[in-house]
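Some notes on the structure that comes next.
Only one protein chain is missing from this complex, and each of the others stays in its spot.
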């Protein structure tokens, strides 16, 4: 399910990057950035139905969330996890199909974009209600244990706003009561839609929540890829080894609007000067070049390859048929005999 | 609203008890114990409708919850807070009326027993859904601040089971975001109905929740009256002085069934040997006698007075009329013009 | 040997645990020697170690984990301590379980047991019937067994269904209802049952009210009036066909439900008969529900809040006089 080595023949220098999967991770970051910029331009061109919600600025932490997952693991990505979804194995074509309304996307036009799942690699389809996914991941892990599976973990993400829902609390707590191998990556991007931290919570730092649930807590600068790989990779490893549930809190700044309809003009200028407010994609690229882990030519080639992949996915999806109401199987449940007499629109 | 001195001419010795309100507090504990034993016997005699849920073993901590409240404060008692309700000013007659189904109780037969409120002294009427009351208390405090009131606090209680609900989380968090003077007293009586701690939470101790909400956290042995008065009194004082929300976690053992219908046979014998599993009422009484803070004659007189009060309340309530359906104003809302056309039972 | 409604629920769970290794039970206080607030799982934890699990007081997460486990191939049965507390799990039930299959094509076979309905002295938060809310939203099957036999077979069938099922069991029937033995046969979920044939009036109802209706039918029979009583058994799907066939026979319809009056099963039944069987009706249809207030705690008020044989009889008399 995962590409196991840096693709495209990346030439690593003698002075290796700090994490063996650093360059592979960066490629997912780059792919995500290029893909989401394409999405944004399609959105501006009126070619996308529904909202576009990007993970701009969150590519490092999100990639780290997807990168360490193995076959049999459970992944519960949220709206800003394009990078993690890709790193965990969702093909670019599936997300493109979903955004462009192809009937062949995994949600078949029934649900959209950021709600999509990709069961092939254990990726769940979130509902909007923030925090609701955590207990679902816990339930999957309980079931795997009951079925006798081994060596699996579950990883899911949550925003600093979503941490304030009751569902998050109940989900976090039941995970440690059930002693399941859960990694919860909380991304404090300092805004929940337009709302800053001081109207979301009033603890010194969110990682202080960890002891209250019997979790191990870790903090990480979400703009530093190496640190994200270390902390999230480490948390995954500890969970897999039978450790308690892990909470990793990443700090960064959301570098886009809440969605592409939002100009984020409420973000004050000062905050953008914080060290954790940097853009992880160019920062990582700069470091890679400085350290000579890749040369400029290779990076250029990556960009070209990714752009081609993206264009191809878009073209494919655009050629595909949209869902058609008259062919739709309007049935909310799977058991035919249990479908209630239809009292339908227009019938 | 509060009796300001130990009633009944308690003779204190030269060697004063550790807290100036110690003896007053003990009297409320004693009243509660005697009253609830009466309730239990009425229940066993089939004279009470609905359940009886007593606070046996929790009298010290509950009394401390009620004792420091002042006019203008908000109190959100739960099911085991008979002692606190009494200490905060609810007359014995009201609770007796409610249990015995008199129409003159504050719930008028519409809701029962442990759900009752007593608005005269700021006591709210809980709903069953655990944790739901916390945000209501917060809202009252917000409103008081908006109206320009000063010097008020809110105090509410929760069990260790109730702490695992989403409502508790949202309520605790919104209190610190809104910076209201809240004291939350969590009583870990080691059982939520039949469920022991290890199926409720998996943190080292519940007070570890405090930093995650920006609360000050305190622990107390809930069987030691002096400590309860110090910790809860102190928390009330700090909240009143403008401190952050306060979490006081009291440890003790529930010394009755969940309700009087429950024989609690699931409580293992070993746990009863824990120091915090002692019965606070006789323990306090023993200490008082040993230290000579009161003499046996006075205690005997207290008992007699309380028993007489209890009997009188029961007799009064038993003489009073029960609600009558045909005289009931079946109206869920207060605005007559907004009542929906009745589609009633039997109409 | 006789079996109560409650024992039937317990036996159905024992059967399921025995026969289907995918089944586990999840709820507050259901494990240990205790076996649940109503003892519906008494003895099962000992017999099936690791498969009857106590949960924290976290209804949202209880159902959330069940959804995850169900998608992973298990067949969880979640016990709500009282139906009323399922309000906390409602988001997971409606928005997560109820939408899962339509959105993802992955079935979500959870069963949620709701101890429902009024008993005296239980008050506003331990007496509710929530079937209407769960039926209004798409994606759920909602069953309301009224007999010992149905309590047994419908719970077994609920777990077999590949979709989320809300199993509304009535607390008043727990001890009041007895059968000689567990049933051998079953009527499938989705089919209503004519529990008493008649010719003059159809009373369509479900759950505990079936027995109030039967009492009325018996009483009327003495004076030669034959009331047909239809037990819906499941209110979603709702067996419109059987209801229409009954109204075709009697020409008169009274719907009885214990829950609140606005909307709900009685409104739905009347709407279906009025729209699809208008010409079958010889008189205006009628309905009786509980009053439109919270459910009062005091027994004097409670008995007047919900429908009962007396109020049903009065209404029936008026319809028959038309």
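Each chain gets a letter, A, B and C, in the order it is written, and its residues are counted from 1.
Just so we're on the same page, a residue touches a chain if its C-beta (ideal position, glycine included) is under 8 Å from a C-beta of that chain, and two chains touch if they have at least 3 such contacts.
In this text, all values refer to a predicted model and were calculated from it rather than measured experimentally.
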Shown chains touched by the chain that is not drawn here: A, B, C
Hidden partner chain, touching residue among C:15, C:51, C:136 or C:249: C:136
Of B:125, B:283 or B:299, the one touching the omitted chain in the full complex: B:125
Touching residues on chain A - with respect to the absent chain: 49-51, 101, 107, 109-113, 115, 127-130, 161-162, 164-167, 192-195, 199-201, 265-266, 322-326, 328, 330-332, 340, 342-347
Touch list for chain B against the chain that is not drawn: 74, 106-108, 110-111, 115, 117, 119, 124-125, 127-129, 132-144, 146-147, 166-167, 170-171, 173-174, 177-178, 331-335, 337-341, 343
Those residues of chain C which, in the complete complex, touch the missing chain: 84, 87-88, 90-91, 94-95, 98-99, 102-103, 124-125, 132-133, 135-139, 236, 238, 259-260, 262-268, 270-271, 273-276, 278-279, 281, 283-287, 291-294
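Please note the rule applied: only the chains that are shown with their structure count from here on.
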For chain B paired with chain C, centre-to-centre distance based on mean C-alpha positions, whole Å: 36
Between chain B and chain A, distance of the C-alpha-averaged centres to the nearest whole Å: 46
Length of the line joining the C-alpha centres of chain A and chain C, rounded to whole Å: 41
Where chain B touches two or more other chains, by residue: 164-167, 199-201
Shared-contact residues (touching 2 or more other chains) in chain C: 55-56, 58-60
